[in-house]
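All protein chains but one are shown at their positions in the complex.
Order of writing sets the chain letters: A and B. Residues in each chain are counted from 1.
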Amino acid sequence: MRPGAAVVFAAAVLGTTATAGEIPLADRKSGYEFMARETRAMQDDDTANPGMLWVLDGETLWKRNEGSAAKSCADCHGDARASMKGVAARYPAFNAARGRPVDLEERINICRTEQQQSTPLPFESKELLALAAYVGQQSRGMPIEIADDERTKPFLQAGHELFTQRQGQLNLSCAQCHDDNWGQKLAGAAIPQGHPTGYPLYRLEWQTLGSLQRRLRNCLFGMRAISYPFGAPEYVDLELYLMWRARGLPVETPAVRP
Amino acid sequence: MARALINAPAKAKRGEIIEIKTLISHNMETGFRPDNTGKPVPRDIITDFICKYNGQEIFRAELFPAIAANPFLTFSTIATESGTLSFEWTGDNGFSATESVNITVE
Partner (left out) sequence: MTRDDDMPQATRRRFLIETAALAGAVGIALPLAVKPASATPASMRAAIRKVVGEAPVNKGKVKIDVPPLIENGNAVPLTVSCESPMTADDHVKAIHVFAEKNPQPNVVSVQLGPRSGRATVSTRIRLADSQKIIAIAQMSDGSFWSNEAEVIVTLAACLEGV
């Protein structure tokens, strides 16, 4: 990344204005606004939104005793509707023990291994998605707000670099589609701005609920670039940057997307 | 156990036409999708859905692979009396799921 751009970006991180090339704050739109009316209707109706099936499963898992500690999430966190309100809106967040930010799924697994004395849930497993959807839904409607944390700045920077670097056989960067060409068509589909406002979400293409990491891997595949494995720190750095880029937009979990 | 979501009014006036929305978790594997080796993944779908109102069948559907995953079905019935709306889904490989909701009709 050009040194000048790094300085501008660092300044922007402390402030609230977007840097050159980024979408002006007032022009940002969720992927919801690029969808057909019928797909939006599917997201808006909790009884038609398939993502709600996972939220219900998550609610059950929240109360289930796990691991050799035989503790449930509820034992420590009580009613998720109170304790988890706003949590997904500020993730990824710095984890002191790890010395780096973690995303919500990693945070759930940290609780599972350290508090419940249980095994971590595999990425993209039904249970992990259900818990992430249940916790995420408690922030629905709240504005995304990544904390202005000195400790996360280098990772935010790394995420910004991942977003703007050219990669893959097509030598494309995320920014070229999602900053420079949002709203235009890519093979019949509108290019959204790429804000992770509703994860985990029900993607019609997957016919199931999936995580942001799964979606990012789809992007990398489309760009003919190498995908990082699930759980790679690159995804968390990128998610941190994307959530910062989406600051102020409301959480939509569980969203529906084409 | 498959998860089902039912949206039906808890209360209705006698003679009112009510709308019932049903959603159930199921992959609805079509039998046409190739796996990594190119072989088709075997069909595994919900084939039948019945709704009963106080034991009386009021709606029945036969589903085919063309029904989207996590089948969503909306239909209507006349609110005749208070009681129970029961829902049953059956399908390939012995799949069976039931759900019920109560309704008060005044």
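Some notes on this structure:
The rule we apply is simple: a residue touches a chain if its C-beta (ideal position, glycine included) is under 8 Å from a C-beta of that chain, and two chains touch if they have at least 3 such contacts.
Only a predicted model underlies this, so the values are computations on that prediction, with no experimental measurement involved.
Considering A:T39, A:S72 or A:N95, the position touching the chain not shown turns out to be A:T39 (whole complex). Interface with the hidden chain, as seen from chain A, comprises residues 35-39, 41-42, 169-170, 186-189, 191, 203-207, 217-219, 221-224, 227, 258. Along chain B, the points of touch with the absent chain fall at residues 17-18, 30, 32, 34, 36, 38, 53, 56, 58-69, 71-78, 80.
Going forward, only the chains that are shown with their structure count from here on.
Considering their complex, residues 3, 5-7, 21, 23-25, 27-28, 68-70, 72 of chain B touch chain A. By the touch rule above, chain A contacts chain B in their complex via residues 45-48, 50, 52-53, 56-57, 207-208.
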